[in-house]
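With one protein chain removed, the remaining protein chains of the complex are shown where they sit.
Should a chain be cited, it is by its letter among A, B, C and D, assigned in written order, with residues numbered from 1 in that chain.
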Amino acid sequence: MIIRPHAHWFVRLFSWHGSVLSGILFRLGLNLLMSVVAIFCLDWYETLGVKLTLAPFSLLGVSIAIFLGFRNSVCYARFTEARLFWGGLLIACRTILRQVHAISPADAPRITALLMAFCYSLKHQLRKTDPRKDLQRYLGDETDDVLRRRAPTNVIEMKISRWLGEQRRSGAVSDIVFTQLDDSIHQLSQVLGGCERLASMPLPFAYGLLLHRTVYLFCTLLPFALVPDLHYMTPLVSVFISYTFLSLDTLAEELEMPFGYANNHLPMDAMCTNIEINLLEMNNQRELPETPVPDRHYRLT
Amino acid sequence: MIIRPHAHWFVRLFSWHGSVLSGILFRLGLNLLMSVVAIFCLDWYETLGVKLTLAPFSLLGVSIAIFLGFRNSVCYARFTEARLFWGGLLIACRTILRQVHAISPADAPRITALLMAFCYSLKHQLRKTDPRKDLQRYLGDETDDVLRRRAPTNVIEMKISRWLGEQRRSGAVSDIVFTQLDDSIHQLSQVLGGCERLASMPLPFAYGLLLHRTVYLFCTLLPFALVPDLHYMTPLVSVFISYTFLSLDTLAEELEMPFGYANNHLPMDAMCTNIEINLLEMNNQRELPETPVPDRHYRLT
Amino acid sequence: MIIRPHAHWFVRLFSWHGSVLSGILFRLGLNLLMSVVAIFCLDWYETLGVKLTLAPFSLLGVSIAIFLGFRNSVCYARFTEARLFWGGLLIACRTILRQVHAISPADAPRITALLMAFCYSLKHQLRKTDPRKDLQRYLGDETDDVLRRRAPTNVIEMKISRWLGEQRRSGAVSDIVFTQLDDSIHQLSQVLGGCERLASMPLPFAYGLLLHRTVYLFCTLLPFALVPDLHYMTPLVSVFISYTFLSLDTLAEELEMPFGYANNHLPMDAMCTNIEINLLEMNNQRELPETPVPDRHYRLT
Amino acid sequence: MIIRPHAHWFVRLFSWHGSVLSGILFRLGLNLLMSVVAIFCLDWYETLGVKLTLAPFSLLGVSIAIFLGFRNSVCYARFTEARLFWGGLLIACRTILRQVHAISPADAPRITALLMAFCYSLKHQLRKTDPRKDLQRYLGDETDDVLRRRAPTNVIEMKISRWLGEQRRSGAVSDIVFTQLDDSIHQLSQVLGGCERLASMPLPFAYGLLLHRTVYLFCTLLPFALVPDLHYMTPLVSVFISYTFLSLDTLAEELEMPFGYANNHLPMDAMCTNIEINLLEMNNQRELPETPVPDRHYRLT
Partner (left out) sequence: MIIRPHAHWFVRLFSWHGSVLSGILFRLGLNLLMSVVAIFCLDWYETLGVKLTLAPFSLLGVSIAIFLGFRNSVCYARFTEARLFWGGLLIACRTILRQVHAISPADAPRITALLMAFCYSLKHQLRKTDPRKDLQRYLGDETDDVLRRRAPTNVIEMKISRWLGEQRRSGAVSDIVFTQLDDSIHQLSQVLGGCERLASMPLPFAYGLLLHRTVYLFCTLLPFALVPDLHYMTPLVSVFISYTFLSLDTLAEELEMPFGYANNHLPMDAMCTNIEINLLEMNNQRELPETPVPDRHYRLT
């Protein structure tokens, strides 16, 4: 079990790491500037008989909050689903190895290597990084053949399936046990297919674009609507409201595609190591990799 | 895995493609016109003692936002479900072929052809386009017979099932392996039935109609309620609020029926090619179709 | 696949059919009357020092919108679940017949008749109409016995199950194939049990009652709160707001029990015909019923 | 199928039964009193320079509405889940008896009795009532032994399982049929475990407490905020708003634990009778219990 410690709440309240604050600092700066402009323009601006009152902004702000809430739910659901698939991957790997141990213990090391290759290949496929080094560790000579393929992770799953087919043809496993293990391999298929689905199909682009545009324009005009009432307090309140809206917008965007290296993305490196520890231990191996520990910024990758 | 690159956010902020903006331009123009009318009528309009204040519009606007949020969730859920079925189709095709390879490798090409015919037939059924050309590639002489039927996709599934029944009768597969493969074919049934359900049963029509009417009337009356306070700023704020509401209404409508060719619809052409690449590679075939790439407007069909 | 065409949006914007407008016309008329009363009473009414301002109505209106949104989600979920069961019925019927074809093709006509009797009996049970005519077509002499029972649909399912038991006892199907078909029959059980659950257990009555009462009282008092500000515009705005709230209330009520004949209810007649077309075609029958087509008011029953 | 008729809407609009109104009458009376106090204190109250304006109450009211909406969704989900389990119980009982008929018809009466004992025991366990009378009808001499146990419902399930184990040991059913029936018995386990989960783990207590406190305080202070504007209309509007909030709070509380005898609770008596009718009919028994009918207050227990 990976543990992700958090610093004391008070310490992080004023730290950058782990919050999305750093990503929106520039835009908050712009908003601050706009507030100052609004204060200085106020006199000239009122002589024109033009007033931006807060009422339409209230209506718009609540509407944007409702739509932001919707987008947040949807992006968080994607993040949760991705996490569910990687949790399911751990369960599937354990189950397959458990069944192999119950049926044909001699094959456990070979299957362990294939399962680990599957996990690392999936990780690299989702992050679009080079899997060669990791696959080499588990597949040895087969690596080149696998890497030449378009869908290497699926090819590795085929290798497990082929081993099972051979077991059945040689009579080592009955048809019944064959179907049982085939069901477990099918769980790998579902993790693979599910992750590919999340990675290849983002949220409809128009949602993000629409909310970006609306939130930006809203935050830009807001100081001019606040200034007649708040005067010198405008920067404080304007930056505060903008901070709330911009942060949620940015966070939703980060969660939409949870397979990267960002702070709130899935720590797939640690997860792969965790699966490896579990599988090796089931093989009664003594020397295990170290349990992944977050760095001093509380980050796991 | 299909990759759908996005242009840099800044570039697209001012582009038409991928946003729903182009679809609602005409209506935003009308709203602009209405705002100008409201400004010019203001004086005459106040002499009548009639005032449209913003308060009732605030109440109504927030209510509409809540209902729009509901409709968006529901339409997005339909889009997600459709994507889930097509993701499940990839998984089912891979699983069936994997099982055929483990059991009866000689039949792999025939089953691959039937699976691809199933996918293309489903795609054309959902888009109401002519499947002849695609089916001809995979079914050859059987094409005419299939196309004469009312439910061609189901007939193709029957062909896979009939092959399996023959294998069982000839004793090539035991009853147990038969049921295992039958379960996998059942997954095709569920994708087919699920997609037909989505396609034949839209959201209750009254929802769309009710929100259309309400959003339109709201946007038309809005300038008259804004003008007493905002005066010359009316067009800016009115178009801004209208843009938010109309975009979400249009986007929900687009997502409701995700099987078309629109920007936010499922790229079923690319998905079929992707399934084909996966299946052919599992058969160790060398020459694979090219991975689908979005066009310069970032569109896949 | 049933197709439900929609008229062009513009045509229906001003039509009755398919919208819930006609159902609430009387109540909108009352609201209009109330607005006129409010305008005429305004002067006398202000002398009393009593003012209904919009602020408490804003608070109440937004609250009602939130609760209406909840009720809408819940009723729509019931509608979706009912649709899911009928989609599952098509899938289950196809699967059972597919399996019968793979195992014992000679029994296909008998099983087809029982499956159709199941579908029609379920339809009539849910709509509380007389199933005799439809059952006679498929069950012949057995009809009277079935209709004498309290749970005729379940009795028809028992007949399919009894056929399967006989096949097993006679050795025609092995235990394994028996369990496979038994699983498919279990899907019929789940559709039957699920539909019965929806039909026998509406939404807690208090929800509907509470919202009805609240929405009505709100719409009745609204004109008196609007009139001090809007004066002659009161009827327009009041009817507009009432239309939005009453429509959603009515629509939710319609979706709550989706097994009737109303516009937004499940077209179970068409669905039964669709299942019949699919099953007969799987039996290679030439003469099929006509695909159901909506009438000129875009309605299917 | 149980039918729960509703009185005409208009009749019930002014009736107590079925609405939660009677439960909150006392609290609405208090609110009315508070409104009258507020009207009389107004003059004295304004001399203090203290004004409760509606603006902060608007903010708070909308927030409470959002949180009440959340609590309502969550409690309704509990109610729905409970209903789903009891619907699943009917399906599981039918399926087990159907399978017993297909496999070993002679045992049908014994299994029917055990299934009914399971249903009644579950009902009494959930309502914390005495099951002796009902169990005696089905279990005869075994009743005492069952009632001496801490988990009697589970013990009854064990009896069904033990019968199945004996059938297998005696060779009457093959291992395959054994697993099929064992899966069906597992459905009983899931209903039992699920209902126990709902009954033993209410919503986190703090939610209810927090909303109670907030709603009560809100309704108590509301008249003082309304009175400066509304004057004599205060009682009407204040009671109206309080009615909406208190009703939803009360209804949510009622739905949270749906296993009692209240109006919106599950009619488990009727459901048990319904299961009995279904099972006896499957055994071709002629004399069936009467279909449960709601009393004149439209209540089923």
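Operating definition for what follows: contacts are C-beta pairs under 8 Å (C-beta built on N, C-alpha and C of every residue); 3 or more make two chains touch, one makes a residue touch a chain.
Note that the coordinates shown come from a computational prediction; the quantities given were computed from them, not determined experimentally.
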item	value
Contact partner of the left-out chain, one of A:54, A:147, A:172 or A:217	A:54
Selected residue (touches chain absent from view) among A:230, A:257 or A:272	A:230
Subunit D residues that touch the omitted chain in the full complex	48-53, 55-56, 58-60, 62-64, 66-67, 69-70, 73-74, 125, 149-151, 154-155, 157-158, 161-162, 164-165, 168, 175-176, 178-179, 182, 185-186, 189-190, 192-194, 196-197, 199-202, 204-207, 209-210, 212-214, 217, 221
Where the unshown chain meets subunit A, residue by residue	1-4, 6, 9, 12-13, 18-20, 54-55, 57-58, 61-62, 65-66, 68-69, 72-73, 76, 79, 83-84, 87-88, 90-91, 94-95, 98-99, 101-103, 174, 176-177, 179-180, 226, 229-233, 236-237, 240-241, 243-245, 247-248, 251, 254-255, 263-264, 277-278, 281-282, 288, 291, 298
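Here, only the chains that are shown with their structure count from here on.
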item	value
Distance between the centres, which are taken as Cα means, of subunit C and subunit A, whole angstrom	39
Whole-Å separation of chain centres (CA-atom averages), subunit A against subunit B	24
Set of subunit A residues in contact with two or more other chains	none
